[in-house]
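Shown next, in structure tokens, is the structure this report addresses.
Omission of a single protein chain aside, the complex is shown with its protein chains in their original locations.
Letters are used for the chains, namely A, B and C, taken in the order the chains are written, and counting of residues starts over at 1 for each.
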Amino acid sequence: MDKVYPGVDEAVADVPDGASIAISGFFTAGTPVPLIQALVKQGAKDLTIICMQMGPGNEDINQLVVNKQVKKAICNYPFYRSATRGADSPAEQAVRAGELEMEVYPMGTFTEKLRAAGAGLAAFYTPTGVGTVVERGKEKRKFGDNEYLLELALKPDYAFVYAYQGDRMGNLTCHLTARNYNPEMAAAGKITIAAVENVVEPGKLDGDTIHVPGIYVQRVVKVDRPSYFPTID
Amino acid sequence: MDKVYPGVDEAVADVPDGASIAISGFFTAGTPVPLIQALVKQGAKDLTIICMQMGPGNEDINQLVVNKQVKKAICNYPFYRSATRGADSPAEQAVRAGELEMEVYPMGTFTEKLRAAGAGLAAFYTPTGVGTVVERGKEKRKFGDNEYLLELALKPDYAFVYAYQGDRMGNLTCHLTARNYNPEMAAAGKITIAAVENVVEPGKLDGDTIHVPGIYVQRVVKVDRPSYFPTID
Amino acid sequence: MNVTKKFKGLSRELIALRVAGELEDGTYVNLGIGIPTLVSDWIEGRDIVLQAELGMLNTGPLASQDEVEQDLINASCQPVTELPGSCYFSENESFAMIRGGYMDAAVLGALQVSEKGDLAGWQNPSRGLSEDIGNIGGSMDLAVGARKVIVAMMHVTNDGQAKIVKECSYPLTAQAVVDLIVTDLAVIEVTPKGLLLREVAAGLTAEDVQSVTEAKLIVSPDLTEIQL
Partner (left out) sequence: MNVTKKFKGLSRELIALRVAGELEDGTYVNLGIGIPTLVSDWIEGRDIVLQAELGMLNTGPLASQDEVEQDLINASCQPVTELPGSCYFSENESFAMIRGGYMDAAVLGALQVSEKGDLAGWQNPSRGLSEDIGNIGGSMDLAVGARKVIVAMMHVTNDGQAKIVKECSYPLTAQAVVDLIVTDLAVIEVTPKGLLLREVAAGLTAEDVQSVTEAKLIVSPDLTEIQL
């Protein structure tokens, strides 16, 4: 199995209007920036973007919003911390203007919804969010002495993930805290596209150290190591 | 943090009568045999043993049954494949005699129940078991076009796990298919005891290759590498 | 149904060969215990990745005596080898990928298959255990999770009982999951209209196969000899 695509443009070419796309990365770390840039260029519209944030640490996400490609965002930390900076944020302003739908989940619930989808589970009960606005419209149920919310699996059409190394079969290894959302998003995506810094032949990676088994990855594309100074300020 | 115990006897000394204990291992692979042997010696009674099997590939589990230490077994593949061999199996005979309670779950549900407990989730909906005896007494619910069963988290008092390498802080790495149940059982156990072949100082393991973060492990004990020929025949 | 006639058909090895012909290149496959395990002998060198449910992708052939590594076994506890691109993960991750729909095909043994594609394979009541106790193992997850479920088995039991039945009398593994049945005597597709007999063993007629099959078979207009 050789899942390597010639470039990011080819890898995202078939993303249709209306697709849902999970995009990995915790602020700057482990974000598949070249795939986002290719998506901006490709121009698909009415997208649902499932991503930690809408701008902070990742200005390319902003570009999707500026480009009016995003219909809905599903996030856990969408906005710049600073309200002042938020006033200049395309996503925050689009939300205020009613031009961008948004759902926000607690970080653990957000990633667990993706994990459930990848794992073939329909839903789960979590204690997080009980007694807050997060419980609105959700079933609340007692198990033992505690209350839990029913949260549903969230299965994206595509997942854009990032890895330090990967082989042609799609086995990926991540580096330090750049792992973050990558494994569970890779498993959740119906079509998972991995931007990989170092593409190697099968057998070059130690099978005990793989973070994303290749079965979850449909496309591999080599990218240059991005260079940035991590900051959200 | 130094979680190293002097030996297996000290590590299991406080297991009380009536405790529930998850024991890792897929047949012969990744089974913490020295901890099971120490438990036989220690003699705690009325135990609930949560383990893939009750004998096949792991004769030491049989010894717990012979010793009448086990009140209940929660398994997914409890018996020898051969009915003839089953006729000589302490667990199978104890079940037939009504002396050993047993619950059997599909393998994926079994491990997911443990995973849910470690992850602080109360329950989940799985498609596995719908329309079979597994659904008895369980809530069945439709999500989309499919039916799912509600399965509850299963939190053991103790987990006995096995690792190829581990540091004094409890970070563990497993080897090949000996990983199997170890990570999720380690996370599920209120007290997790790891039998480790090679105990090293913190910093000796590559942090990107840890399979069980040390936070899940309360006790580490060095054991010799067991030697056996893998077989259940 | 007690079957009086006996026919000679494919060996277990050739059933496995026929199943191998159903598997497509570029796919991920899980092979169950018994005849399904033999399929691996027929796909060596092909672009098919085998999953071992205890937590491995790209499982290689069985280990020879001097290759045995006790930490590297398959789901039947047999020492195996790795291939370039093998990777390891936890049991939990393994079943996440099985339920998550990542197995393109699962090849499973069976005690009974019904005309609706119900599968009974984990418990033989003759063992005398309570019907909620037995070796479920990974069978239920695989039957529910795999995109295509192929049953590989002998057409009738050793003591002459039909295994392809109207309704399973043994405890079910899963409902309406079987896509294709490959036996020593026939290849049968489970369709919304019923069981479609597509291939029969050399020298046999559709009537012969029906005579040892409790469920009603629809004979394909393109009925052929089993394609090996």
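Assume a residue touches a chain if its C-beta (ideal position, glycine included) is under 8 Å from a C-beta of that chain, and two chains touch if they have at least 3 such contacts.
Bear in mind that the values here come from a model prediction, so they are computed numbers and not experimental data.
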Shown chains that the omitted chain touches within the full complex: A, B
Contact partner of the left-out chain, one of A:Ser20, A:Asn62 or A:Thr126: A:Thr126
Sole residue of A:Thr109, A:Gln165 or A:Gln218 that reaches the chain not shown, by the stated touch rule: A:Thr109
Sites on chain A contacted by the missing partner chain, in the whole complex: 26-30, 56-57, 76-79, 81, 83, 86, 92, 95-96, 102, 104-109, 111-112, 114-115, 126-134, 136, 164, 174-184, 211, 226-232
Touch residues of chain B, complete complex, unshown partner: 1, 115, 117-121, 167-169, 171, 187, 201-203, 205, 207-208, 210, 213-216
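Here is the rule we go by: only the chains that are shown with their structure count from here on.
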Remotest chain, chain C as reference, centres from CA atoms: A
Geometric centre distance via CA averages, chain C-chain A, whole Å: 37
Gap in Å, rounded to a whole number, between the CA centres of chain C and chain B: 28
Inter-centroid spacing, chain B versus chain A (mean Cα positions, whole Å): 33
Sites on chain C at which at least two other chains make contact: 56, 82, 88-89, 95-96, 98-99, 145
Residue list for chain A, restricted to those that touch at least two other chains: 119-121, 207-208
